[in-house]
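Of the protein chains in this complex, all but one are displayed in their positions.
Chain lettering (A, B and C) follows the sequence in which the chains are written, and residue indices restart at 1 in each chain.
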């Protein structure tokens, strides 16, 4: 009768509802999954169901081989992307994909987003990377899986992220997924993740705000005005360093 | 007593309410119609009635000769445009006209919208066509009917759609209305359609998102960055091809 | 006990509430008045009261000499502007002043808004005029009255309205206030009016939409693309001409 994954499905369900509430996508666009590390399964939005009609029971639970272990609906067509990310990025507990308009415009224009303010530095100490386009072969075969892999390869520095707007090269280094919980996929849009499904939607909303502010700056400056590195370090470390003092406890 | 077209009028009514809910027009602007193929009639919003005050009974039902078969109100002044589209585009079940601001700005500037991202390619494999202006004679005589005809002539490739922003010519070919459920009319604004009234409003909302994202990209790139055609094909076909795997069933 | 102007005050009250509902101003900014031609009095928002706290009884009723005939609060500081407009523009029944952001940006930049689409032509057959700045003397003496007079003088063609964006001169002719129910005051913001208080807020919302669409067009075109005059005539006349067929009856 009851589900073996009730909590997991509820987390995924509630996080999916945050997408329209936060204005991150309309109708059926976007999807959130919630991962249970102990059981090695994740719950994800069913494909093509409008947020207005979504129920907890619609959530589809899959293992990391991509087998459906609970649910009667088809999972999101982006499920193989989530699967690759869960397998490759240890310690993440939720993933969010949206079509939020500012982040999507940056992704469509194939620019990484430079750090120009503390709102950005509060959440990641690096520019927001934009992956290269997938090539023709990667698109024709296992497109959604390869979308995950191009993100992973960009983070492992096997692939070079796109240059920052203005032309500066993206710093050539490995990116830690928990320190850099957001990415743009060229021509497509944003993905974000975090320790939980809720936190992944939070990061998707943060990315939209960062993308919006960086967009607004374009006519306000003659050239890109990078935030001084000592301010980046301070803002990132006061929230995320070993001596962090932002938040409770 | 009862109506012979209760369901049809309810579909039209509910779809019209989506216009202000989705932010696609204010006050009385915009209109949706719902078509019953078997009966050969469509229900449409009455002219100049505010969405706040609209009722199901206000809907006006017409046949394809333009005769009112039910309803006491005047139908939308754009009714002859809807009529031409229903007669010319077989298999569409609903039409939506809005003044959504980004799509309208593109229409006013007489630019077709190039495909620059997967959000666009998910919904149509071609640029969004912008018709030419109607000429003086077409405006003075049967203006609303001629608005429908210029859309039809642009889709049949009798008329060339306006160039894409950046100057590239619109691809010279016939457009299938079900594959290309959106159009801009030069100087005026967007029209969209679909298998149902609800789906036509959905397409009108999609068009506004596509127009917004394409607008946001302008200062983000030195020149128009078209999405590679193999990504266009993949995204369109995974939702609409014979082997589509997006959505349920 | 009861008010002699209960209906008039309710009209003004309800129309004032439309300002925040339609996103036309925040907090106390903006004001609407409602005019009773037979009694020669108008009801207006009290000065500096937030919309959240406004009541019908707060409305202040004044005659056309500026005497308060009912109400215990101070009327809007813009009251003398309303008074001049009621005296000078016969047949208007309501006036709205807002600080809606797009219209205000146009006013601050001292540009009249050219007609570039049918959304504009549906509501007025002319560009939206922007008055010149008031001069130092006009500001120091009777500032609010002179704000009304500079609008009146711009409409009577005693003063030339500011050029359209792009540099073209504003057409040199008298403007009929009922055909042109909107104006921008240089450096300040928009005023609108209509046959009723409700209609004046409608026109203020229309002006914001027109200003937004014209703003969005700037990067979409190489130079200003005026709407062909035969389309302007058609759209204006189908709603407002002697053979108008838009709306009911």
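By our rule, contacts are C-beta pairs under 8 Å (C-beta built on N, C-alpha and C of every residue); 3 or more make two chains touch, one makes a residue touch a chain.
Computed from a prediction, not measured in an experiment: that's the story for all the values here.
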item	value
Omitted chain's touching partners, listed by label	A, C
Per the touch definition above, residue among C:110, C:159, C:178 or C:224 touching the missing chain	C:110
Option from C:9, C:188 or C:234 whose C-beta touches the chain left out	C:188
In chain A, positions touching the absent partner	22, 116-119, 202, 205, 209, 212-213, 216-217, 219-221, 225, 227-228, 230-231, 234, 238, 245-249
Missing-partner contacts on chain C, residue numbers	26-27, 29, 46-49, 73-74, 77, 99, 101-102, 104-111, 133-134, 136, 139-140, 143, 165, 187-189, 215, 218-219
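As a working rule, only the chains that are shown with their structure count from here on.
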item	value
Copy pair chain B, chain C: interface residue numbering same or different (half cut)	different
C-alpha-based rotation, chain A on chain B, 0 to 180 degrees, nearest 5	90
Farthest chain (mean CA position) relative to chain C	A
Separation of mean Cα positions, chain C and chain A [Å, integer]	46
Centre distance in Å when chain B and chain C are each reduced to the mean of their C-alpha atoms	32
